[in-house]
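Submitted below is the structure of interest, expressed as structure tokens.
Note that this complex is displayed minus one protein chain, with the remaining chains in position.
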Amino acid sequence: MKPPLWRDIRVLHVAGQVAFVVLVVFVLREMYLNATFSLAERGRVLSYDFLDSRAGFGIKETFIPYTPNSSFLSAFQVAVVNALVVTGVGIVLATILGIFVGIMRLSPNWLLRKISQGYVEIIRNIPALVQIIFWYTAVILAIPRLENSISIFGFAYISNRGAAVPTLEGGEDFGTWGLFLLAAIVAAFLVRRWRTKVFDDTGQPHYRFLWSSGTLVGIAAVGYVVLGDPFTIETPEIGLRNLIGGISVSPEFAGVLVGLVIYTAAFIGEIVRGSILAVSKGQKEAAEAIGLRPSQQLRYVVLPQALRIALPSVTNQYLNFWKNTSLGFFIGYPEIINITRTMTNQAGHELEIFSLLILIYLSVSLALSLVMNILNKTVALRGTTR
Amino acid sequence: MSDEIRKRELRGLQEDVSRATLPDEGRVVESAPAKEPKTPGEWIRLNLFSGPFNSILTIVAAVFLVFLVFQAFGFVFLNSDWRVIQVRMKGYMVGSFPIDEVWRVWSSLYLVTALAGFSAGDSVRLPRGRSLVGGVIAAVVATVIVVYTTQTGLVRLLAAAIPALFLASNVVGRLVPPKTMRRIRTWGWVLIFPAIMIVIRGFDGVAPNEWEGLFFNLIAAAVGIFASFPIGIALAIGRRSELPAIRGFSVVVIEVFRGVPLVAWLIFSRFIVDLLLPPQLDLPDIIKAFVVMTMFSAAYIAEIVRGGIQGVHSGQYEAARALGLPTTRMMALIVLPQALRATIPALIGHFISLFKDTALFSAIAVTELLDAAMRLGLEFQGQDAQTLVFAALIFWTIAFSMSRWSQRLELRLGVGER
Partner (left out) sequence: MADDIGSTAASDVSPAGSAASNGHMIVAEDVKKWFGNFQALNGISTTVRKGEVVVIVGPSGSGKSTFIRTINRLERHDEGRIVVDGIELTDDIRNISQIRSEVGMVFQSFNLFPHLSVMQNITLGPRNVRHWNRKKAEEGAMQLLERVGIPEQAEKYPAALSGGQQQRVAIARALAMQPKIMLFDEPTSALDPEMIKEVLDVMKELAQSGMTMIVVTHEIGFAKEVADRVLFFDDGVLVEEATPETFFSNPQHDRTKLFLSQIL
């Protein structure tokens, strides 16, 4: 027996959705009409053509080629790359610092525990923006002028014109040495497999990491000696207006990086601590009961499980880091907000530019979470198969 | 735990009967410290010098700490001139809020204080031991700072009234019967924001473009919570809807607003709102910024509430259905009350991060706390470190005390245990 239409739950569901969609479409249409109306009022149409025209403004710091004669699109690309570089370097540093902070927090040493706790409690509760501005204006710009830059053993320099670290300068045989390096990597890989086999066959401890890294460094060093200085280390020098040589970064880059790394590391530290604590006490006891040494308990039982617990939250922190690069805007680092704002000042087309901005933030976030999800799967693959 | 007890009962092994009051063995084992040190010397050996490696770490850390303390001491007491802050305290607190209308800010502050004291009611205990020492130190430092940074006797008196009011309303909260107390508490927090709006804006009040300093940051964060709450709940329910159209729409709104940083929303708020709303609706820029921030915050609240709804046991839905409640009433009477209760700590966390995010309003020329500090830094060249540090201290104090409060609330609500 079929119920009447107005009481049929399936009909109601469909009708409800249709009504909702109609409503949404109506609102969107109103907005679209408003937008075209106000654009028309200012004599404009929605169009992305302006992206190909000459940008006409300079950008202080670029990692890909750019001149004021480049197009708006390439200016936007510069901005995206700038933000990506900070994110890439930053999440690596923040992760290292965060692991350090989290492990310190669990140390049996009372003083280390308290230092770590103090760090986390202070940093977490101050806005990231305040910290970035503090590092930029009160620390980096307050660092001595160029001529009396702070020198770190003559290798690296920090001044209010930026910071510079040494780079490798390849000589004639640099290519040949590259082959050595390649061979070293292959050898290290083979040694690793050999040690695994030894462990499987005899049960002797494998020390895979020590063996393979030793092989790598060893062969690379032999290559260096045999070829006779295939590369030199170029240290930066103090020039007239800038630091010359090495890899140098602007004070703005340094400000965003330092501020965000310190901020994010506090959160990652808490995640690391929480994840290790979240591995149940029973797991550690079971590992103890079968006689594993403390380092083995950590290596085989606690850390693999803690990693799985930590990954989703760490992914969140990485996404936050990516979005927080927008704070570079406030100290003049040419990231996405900064460049898009300049673009709107030059070209108008706010709606188009903003749509690009949304698109790029969302797609990088999506890409980042995809990568982390894959990582998560490889880590979680074992053990969760039900 | 209770499952286990039930299983034992099934098998007729009720060994707990006669000693229900004894602590459960397993739990004692969990919480027990490895070893109780007996003397200070033993404590130091155990916690700082338990091995050669540990001793080296302790010494290195101690040297580092001493260095930091010296630096901080030098910064605070030797190299800095804090008179800037003394002179410009009003700038930090309310910016150029008309001085004749400042009573509105004080009244709002007292309203919140009274409600907080009242709500703390039964849960506030006199601190003992270490927390008492910490409390006394914090109180002394706060008093010194307040006395130093306030200039007139009247302001000091008004400031001193805050702790007094807190204690007084706390006493009232304890005297009122618990049921009434809980009712007033709930409604108080629901109504506090509209009430403050009336105090600030009503009776020829002060328009939003004159809200500045810390006052702005707090109000903006409150807008971000209260105005976006209904939207957030709607989005959360929408995201769990069985109807694909509604679910899809909610997901898109939530992800777009969460995926783009707040600065971008604020900077482009003028263009977006202008372009998308009817042109005859001529809103001030600050309201446009509030509109986009409300949507931004609603997306986060939606995710928090969704978490809360997911946390409600499926048996609750089944029980509600079994009673014959229709969907809307099931949500309103059974699911949401449980879900929202569980989300209170997360909402406070969201409030804290929104409060920190309000510093971003300096991007659209709002003289909020950070902006006020930076302006001061420009005005008094070479003292930007002090002005920034003081702003940071204000942010920190509020965020830190709120996060502590939220932790205690979490324990009391037993959210983690469900």
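First chain written, first letter: the chains are A and B, and each begins at residue 1.
Heads up, the rule we're going with is that contacts are C-beta pairs under 8 Å (C-beta built on N, C-alpha and C of every residue); 3 or more make two chains touch, one makes a residue touch a chain.
Just so it is clear, the model here is predicted, and its values are computed rather than measured.
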item	value
From A:67, A:232 or A:283, residue that would touch the chain that is not displayed	A:283
Sole residue of A:191, A:292 or A:347 that reaches the chain not shown, by the stated touch rule	A:292
Interface with the undisplayed chain - residues on chain A	199-205, 280, 282-283, 285-293, 296, 300-301, 304-305, 308, 382-386
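One rule holds for everything that comes next: only the chains that are shown with their structure count from here on.
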item	value
Centroid spacing, where centroids are CA-atom means, of chain A and chain B in whole angstrom	28
In the complex, chain A residues that touch chain B	13, 16-17, 20-21, 24, 30-31, 34-35, 37-39, 41, 107-112, 115, 121-122, 124-131, 133-134, 137-138, 142, 281, 323-324, 326-327, 329-330, 336-337, 340-341, 344, 350-351, 354, 357-358, 361-362, 365
For the chain B and chain A complex, residues of the former touching the latter	30, 47-48, 50, 54, 57-58, 61-62, 64-65, 242-246, 249, 255-256, 259-261, 263-264, 267-268, 271-272, 274-279, 352, 356-357, 359-360, 362-363, 370, 374, 377, 384-385, 388-389, 391-392, 395-396, 399-400, 403
